[in-house]
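Working notes, beginning with the structure itself.
One chain of protein is taken out of this complex; the other chains stay put.
And now, subunit A:
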Amino acid sequence: MSKEFTILYFASARDAINISSEIISIPATSSSLSLQDLTNLLNNRHENLVKILENSMFAINMQYVDKDDESIMVKPGDEVAIIPPVSGG
């Protein structure tokens, strides 16, 4: 079975890396990723995201998740959204 999940980047996250979505494989050694693992993984992939991720909201399958909740795991097939605040108007 494929161990992939999808990431959607919005607003400044998308602008920083010029990617609106990508499919990422969960490392072979594990079956799921904690949100901290996810953050580390994304920071390694995209240097420009580091600062943006710190202040972004995460959602899994269109549902808000608390970044501090260590029990939340990203599983194969999930769709993760990175949502930085937009403050202009």
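What we mean here is this: a residue touches a chain if its C-beta (ideal position, glycine included) is under 8 Å from a C-beta of that chain, and two chains touch if they have at least 3 such contacts; residues count from 1.
One rule holds in what follows: contacts and distances are computed from a predicted model.
Per the UniProt record, the chain missing from the shown structure is "6806_t:CDS:1", taken from the list "Transcription initiation factor IIA subunit 2", "Large ribosomal subunit protein mL64", "6806_t:CDS:1" or "Nuclear actin-protein involved in chromatin remodeling". What subunit A contributes to its contact with the hidden chain is residues 10-12, 15, 20, 51-52, 54-55, 57, 59, 62-64, 66, 81, 83-89.
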